[in-house]
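Only one protein chain is missing; all other protein chains are in place.
And then subunit A:
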Amino acid sequence: MPQAITVEDLNIYYGDFLAVENVNVVIEPRSVTALIGPSGCGKSTFLRTLNRMHEVIPGARAEGTVEIEGQNIYAAGVDPVNVRRRVGMVFQKPNPFPTMSIRDNVLAGVKLNNKRISKSDADALVEKSLKGANLWNEVKDRLDKPGMGLSGGQQQRLCIARTIAVRPEVVLMDEPCSALDPISTLAIEDLIHEMKEEFTIVIVTHNMQQASRVSDRTGFFNIAGTGKPGKLIEIDDTEKMFTNPANKQTEDYISGRFG
């Protein structure tokens, strides 16, 4: 059962540099939350703190609390590995494992963790995940071929299948369509619509039309200037954000007056 994500007083640093300042937000379960804003405003950085992926970058750290199911993922004793098993992530550039077949890519979450799985269970999981990513019909006859042989849009859906195969509760997407053509983008947007039945989705996008198409709620990040920290300016229902935003900055950004 997906739970709300509650973020309180979150400050994100790269070394001594405060990159994102004081984020307070509640992300609703089984919904799509889009994050928009100009480049460098910290939306991807914020997204990566939701599953502690930002820690991969040397010197990056976060202060504050991020609660999933009432549990603070930044509390002492919480292993980021366990957080990431519950909060999956899809990246900007499709990144299937080049040494693995399509089938093994889907099973990567299971196999890389050295977990045992029977062949029939594995087959069922592969089929379910690929169907969940709307890719099954395109690849069912070549599951043993390398994942890198697929087109960019197919690779990205393969990465989504790989993510949902580990049954996370939350799926984070960092500009998942920015490297894709309009047709593949449409396929992924349709998929996001279906996925919110089961998952809580947070998506970062530069494309405001995409935000308005796929999301239930939209958050707007902005930055006062170079070297200043990014801030969450406003978050509200997508419809309200795009028709009648409360904040002047949001209105300026959405209407294309800057950024």
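Quick note on the criterion: a residue touches a chain if its C-beta (ideal position, glycine included) is under 8 Å from a C-beta of that chain, and two chains touch if they have at least 3 such contacts; residues count from 1.
Note that in this section contacts and distances are computed from a predicted model.
The chain that is not shown, which UniProt protein name from "Phosphate transport system permease protein PstA", "NADH-quinone oxidoreductase subunit E", "Protocatechuate 3,4-dioxygenase subunit beta" or "Phosphoribosylformylglycinamidine synthase subunit PurL" does it carry?
The missing chain's protein name, per its UniProt entry, is "Phosphate transport system permease protein PstA".
Return the single residue from A:Lys43, A:Arg84 or A:Lys231 that touches the missing chain.
Touching the chain that is not displayed is residue A:Arg84.
Identify the residue among A:Ser39, A:Asn114, A:Asn137 or A:Thr226 that touches the chain left out of the display.
Within the whole complex, the residue contacting the unshown chain is A:Asn114.
Touching the missing chain, which residues of subunit A?
On the subunit A side, contact with the omitted chain comes from 51, 53, 56, 58-59, 80-82, 84-86, 88-89, 91, 93, 95-99, 108-109, 111-114, 142, 145-146, 148-149, 159, 162-163, 166.
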